[in-house]
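Right, one structure below, let's go through it.
A single protein chain has been removed from this complex, and every other one stays in its place.
Letters A, B, C and D mark the chains in the order given here, with residues in each chain numbered from 1 onward.
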């Protein structure tokens, strides 16, 4: 059981095996970095396509890709045909405009903000500014994880919330609006936005690992049992090895152990 | 712009005596260049009010070019240079900037009927409407009068609202004339208006020209010598951008003073 | 209307052998409909080889329509229905499917010169090339012969490679004729070929027609009665889609047998 | 009164043109301002690195591949389809319906085309995620544009050309490619340039069918990433606007080159006619 895309390019490339991976745009950059290192020492070509979690899962199921990447939990139907491997965790940070004075929030406050119970920063110790909530799209792994941990449902999200696709867009949106608050992955944090600590705990990898910081979600590799080749298995093994996990940590993700 | 009251009636009754007729158009030493190429050479001509002046001459001699200088249609062509004097009603038309007024006063009918893709009514009402006339009754009146004036009313009165492009060539040409008349111009320029028409339509248009003479000053370009003979009072013979001879029509056709004119009108030319 | 001298040398030395000439085209009871509207009614006419046949009649009477049935150009128009018989060289042209052969044999010149936006050379060489002739020398020969045949060679020989659209109307029309001749047709149809031309160009085209008679069978539609008189051997008078009279040209113009013909040719019509 | 109205309208015309040009200048200016700092030899020809975003040569190559293949397929089909609709088919209900459907499809968001391509070309036809699958999808996207613009320019070719040619005993086909198509060329060309723009600007339809592999494509059956997809990805996930703009600069230069080439070719074609 080899993938069709893999077969095709494999033939044209000679004997080098091509490993086709596709899926989440959040997992993609990490996977690309891992693949870059792995290809250097192994006779293999890894194709990574960042096309979204669902498309990647579909590709894995129907054999277009050997491995799918997902940043959301698998649905029950999907679990029937797929095996999943957590390759790393992704920390989620609540961010605001750098000028915002609010640097710490309790989990309840976060919930109140996103469900619209609190609508002005002055109620949270900030300036007298209306709050503009920025969320990811429904179905996104970050959003699912964030909502589950904070404790509200999609239906409760304030209706006027801006919905942005992708970490990059949330970051750009928050960075250009002093009213805004949103949440993004650890790895995308930079000076343009201001991270908020939750219950006084800073968003760092250590704090996630020692369970002090609870906002995180898994990065998944999924595959159909029969479709996974030895080469594919070896790549997964490499990722889970200390060397692979070190690369993950380097690029901003949180290692599995 | 004081719209339509370019009163014709007032001027009407003074056309009795040819000699006393006013100079309507006076052209003096007109030279015209298309880029480098000179197309008109020192053209001088006086055109009297309420006369029909025919312009004849072989192809490419500059008849159309000259006609188009009279309402400054040549302005539309890139690289045209004009010098000399062209005075209409005492005003040098190349000194004024009001081309619109000039063209309202000097109407034009083209060789190929060029009605717009609209109804017959809209074609004729087009000019007046653009002059700002909105009143329905007034427009109706103008359209009817103009179509009657162009001897086409009876043929089209029942289909005013249908497309003008459905008419025959001869009908279209007369609607073109109606369209020009609707502006109540004083001068009407016609560039081979019947060359696309059959003899009957031609006859109608010629009769029309004869009757229009009472009210308008008409300048007509024609290839048809018989036509020139039939409709015009004066005839100018053009050759290579020059006016060779300009005189009473019957003089031009019976005893021209220039050999070249004679050669041409008797068909011995070339 | 026929004020000025009509026929010069033409009608003189022609039809010596009128009776012996072959029937080139035989039309019998031809009816043509544009959709619901009938445009030709039971048209029957025999056209002899190497004669010039003129079609005259008022606008909209069906002259062009009839002409275009002769090379099946009406096929291009949606909704045209034709019945009756039209035989050329013994073959019913509406029975055969070889329209290409028909149109190669029956050339056509249109009212408005319709040269393609290519060089003069390419225009004339267009037809032969499409017939598959590629040989340069051969093409050169055809182009030169055709242009000579159309009496335009001397005027254009130095600018064969420049755009045909830069020529004057009369020149363009003669190149159109050359383009038709280049196909070596047997019949040439002309739909008011000189209506856009000045007298001198007209004269040239008419002379051309007279000389072409030796080799081609020519059918010409014209609005110009003098022209019909000058160039044609036979004349057919159309009215409302019917042929009213078809006879020797001088008979039609001097003593037509039908009153309507007389009214028309003397300009008393309408 | 009329004069005032004229002057107002004239003013509006100038204003509209000014606005258009201003928008053009602003957008291009913004892209250059943001991105020019990143442009370097290495940015284009260096090795691709997931972290830096440089080394975009593979994406340039992929972009050119997709344009070439899509246009190579869509141009003949689109032009010939337009020829059929305009010159051959009986004008009526059916043709109008086709026209209507074609027009309506120009408004379907490209993500839907992308999903269709992913199901049909990638999976059903087993082309895999590949340049060819993306190009076929793009072909469908630009077909309506090519068909409509070609039809419009065919309409403007004078009837007299057709008659003149047919009367010489030429076939419809000969008339078509010797006389009609050459005269319609300028209009067809501007349609092609618009289509090219649409292809270049497309992202959603491409990443679902060609994927996002950031490596030099080995063949048209390889999965690969176009410049636009690249700029999409870096905006979407990393929010790296400088990088996206730098890619934009490369795109603009590429479009310029392609447009100039197209104009040049059309001039050549026109010359051949004289």
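Of note:
Note that in this section a contact is a pair of C-beta atoms (placed from the backbone, for glycine too) under 8 Å apart; a residue touches a chain by one contact, two chains touch by 3 or more.
As a working rule, contacts and distances are computed from a predicted model.
For the chain that is left out, the UniProt protein name among "Phosphate transport system permease protein", "STAS domain-containing protein", "Sarcosine oxidase subunit delta" or "Pimeloyl-CoA dehydrogenase small subunit" is "Phosphate transport system permease protein". All shown chains touched by the missing chain in the whole complex, by label: A, B, C, D. Which of B:179, B:204 or B:223 touches the hidden chain is settled by the complete complex: it is B:179.
Annotation: of D:39, D:57 or D:77, D:77 touches the absent chain (contact as defined above).
Touch with the chain that is not drawn comes from one residue among A:75, A:101 or A:122, which is A:75.
Across the interface with the omitted chain, subunit C contributes residues 97-98, 100-101, 104-105, 128, 131-133, 135, 138, 141-142, 183-184, 186.
Annotation for subunit D: contacts to the undisplayed chain at residues 2-3, 5-6, 9-10, 12-17, 19-21, 23-24, 26-28, 30-31, 76-78, 80-81, 83-85, 88-89, 98, 100-113, 115-116, 119-120, 139-140, 143-145, 147-149, 152-153, 155-156, 171-173, 186-187, 190-191, 193-194, 196-198, 200-204, 227-228, 231-232, 235, 241, 244-245, 248, 251-252, 255-256, 259, 263. Along subunit A, the points of touch with the absent chain fall at residues 25, 51-55, 57, 72, 75, 77-78, 129-130, 132, 137-141, 144, 153-155, 159-165, 169, 172-173, 176-177, 179-180.
What we mean here is this: only the chains that are shown with their structure count from here on.
Chains A-D form the pair with the most C-beta pairs in contact. Separating the centre of subunit A from that of subunit D, both taken as means of CA atoms, is a distance of 34 Å. With centres defined as mean CA coordinates, subunit D is found 48 Å away from subunit C. In the complex of the two chains, the subunit C residues touching subunit B come out as 1, 3-4, 57-60, 111, 168-170, 195-204, 223-225, 264, 267, 269-270. Residues 71, 73, 76, 78, 100-105, 107-108, 110, 112, 114-119, 122, 126-127, 130-131, 161-163, 176, 179-180, 183 of subunit C touch subunit D in their complex. Across the complex, subunit A meets subunit D through its residues 4-5, 8-9, 12-13, 20, 22, 25-26, 28-29, 32-33, 36, 45, 47-51, 55, 59, 62, 64-65, 165-172, 175, 188, 251.
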